[in-house]
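Dropping a structure here in structure tokens format, bear with me for questions.
In this view, the complex is presented without one of its protein chains, the others remaining in place.
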Amino acid sequence: MTDMPMITLGQGMPDMSRLVYGCWRLSDSADSSPQAVATKIGMCLDQGITTFDHADIYGGYVCEELFGAALARDPGLKQRIQVVTKCGIMLQTPAFPDRRVKYYDTSAAHIRASAETSLRRLGLDVVDLMLIHRPDPFMDHEETGAALDALVDDGLVRGIGVSNFMPWDFDLLQSAMKHPLLTNQIEISLLEHGSFTNGQIAQLQMKGISPMAWSPLAGGALFDASNPAGARLSGRLAEIAGEHHVSSDAVALAWVMAHPSNIMPIVGTNNHDRIAKIADSLKVGFDRELWYELWVLAEGKDVP
Amino acid sequence: MTDMPMITLGQGMPDMSRLVYGCWRLSDSADSSPQAVATKIGMCLDQGITTFDHADIYGGYVCEELFGAALARDPGLKQRIQVVTKCGIMLQTPAFPDRRVKYYDTSAAHIRASAETSLRRLGLDVVDLMLIHRPDPFMDHEETGAALDALVDDGLVRGIGVSNFMPWDFDLLQSAMKHPLLTNQIEISLLEHGSFTNGQIAQLQMKGISPMAWSPLAGGALFDASNPAGARLSGRLAEIAGEHHVSSDAVALAWVMAHPSNIMPIVGTNNHDRIAKIADSLKVGFDRELWYELWVLAEGKDVP
Partner (left out) sequence: MTDMPMITLGQGMPDMSRLVYGCWRLSDSADSSPQAVATKIGMCLDQGITTFDHADIYGGYVCEELFGAALARDPGLKQRIQVVTKCGIMLQTPAFPDRRVKYYDTSAAHIRASAETSLRRLGLDVVDLMLIHRPDPFMDHEETGAALDALVDDGLVRGIGVSNFMPWDFDLLQSAMKHPLLTNQIEISLLEHGSFTNGQIAQLQMKGISPMAWSPLAGGALFDASNPAGARLSGRLAEIAGEHHVSSDAVALAWVMAHPSNIMPIVGTNNHDRIAKIADSLKVGFDRELWYELWVLAEGKDVP
């Protein structure tokens, strides 16, 4: 087995695994009992995947609780994992029948309440990393920044980051905080690689920050012949996969990880066979020509 | 009556009213006599609206003079108001028969001459705030910056700002000035809210600068059923207006003012009934859900 590389996002932070398991589909599984979730956690740990990504809203506010039930069943797991969660999206669900619209809330009151609720649902004393889920055009950066700093100072979370932020969103929030923002979790895959050229990744590289990547497999579109880019890519991905005796998934993840910015991909499959093979992506090396070969297939045209 | 909030844009600046009366349509009125303009000014003052927004070119270089004639008729008004004006656009009008094209001029000579002309037309010794009207792709920032600093140092204006600038335009000009740029006057309304996400407002929030908003009612398109976003919004705006016993205008202005960046909307109607009710917008409060409800109607789709 290839050793799992570990990432230190900041001072006082526990090491996190380069590959992260994403819990946004946890409640979609036919069996989401504590036992079943603990099995998934165990399959991840077997590969060195120790970091688990959540958000308050995943599964319609359900996934954190399913995860917490598994931890309650097997409390020893808590010492072996790191937990990321998010706040700031107000979802319309049956649990909130009066909510007229999906919206964002980065107020101090909501951030505090959301962190406390996440801790309770997860059954943890502290969350390792709390992210603002989406840039909020209504954000009062002073209020939000102070509320996030307080989460760290009061011991509810170990570190703070953001998700889906543009560079100016990041700088604005950081300007009102004393604790450093530790990551920006953005969509990165062969099919969504705009962040490599629009300044988002450049900002993180300049600050020495590891990005986290959501949907690194583009929700399966990479292998979908009805998607034009998928159609161009799937054959070549399978070829490379064959050379390395891994799945095409692993190749697509390895492509993301090959980037020098030290990206942490989040994989969220419920399929046991696929979970068991996430770490296969560490076996696939990319030289520049191969990396660009897939980039060009994804783009459907040569680089300029 | 709700008290008018006042804004201090910078050191040595007079307080300005949160709501600003815009003079760009002053010459469109059936009656633009000194008496009629003074009446409008008085109606604004009655509501606490003490700040008046001009540009050299408004009304084809006519509005400043109409306003100046009203001040000449009633000189006591000068002590009760603050005046903003702009320079930099060279308009094609019958007064400039040789001008072959509309263009921008941010040269030192033009800025000085334009400021002097504005003072003469307005009949003022000093203008409170002078803005560069548009980013000029031909701008020599060193020359422009020095000319603007000199306007302050020589007492022609109290402060300097810009209009319609992108963040890099703002930073470039500021880099060549010793006096701070005090605002960026941009188009902001329910229908034109790109500045909330493209970095323009974020830059101002980070610098602690109040934006000014032109066309905060989208030129009426907000209430126009033939405009798709207007059609989605107008019913809900009317509903909220009814709850607060104000006009839909007031609700749309309040939406802009609810943003934490402390936006100063500029309203430029000639209609006496509407002028008299501008400050009604101060009566309408927005919580986050309601603010996003209008955002989502304007966008025609949910937030991500």
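To keep things simple, chains are lettered A and B as they appear, and every chain counts its residues starting from 1.
In the analysis below, a residue touches a chain if its C-beta (ideal position, glycine included) is under 8 Å from a C-beta of that chain, and two chains touch if they have at least 3 such contacts.
Because the structure is predicted, anything quoted here is derived from the model rather than measured.
Taking the complete complex into account, B:M139 is the one of B:L66, B:I111 or B:M139 that touches the chain left out. Only one of A:G22, A:G68 or A:P167 touches the absent chain when the whole complex is considered: A:P167. The omitted chain makes contact with just one of the residues B:M90, B:V126 or B:A229: B:M90. As for the chain not pictured, it touches chain B at residues 90, 99-105, 107, 134-135, 137-141, 143, 164, 166-169, 171-172, 175.
Contact between chain A and the unshown chain involves residues 167, 193, 196-197, 199, 201-203, 205-206, 258-260, 288-289, 291-293, 295-296, 302-304.
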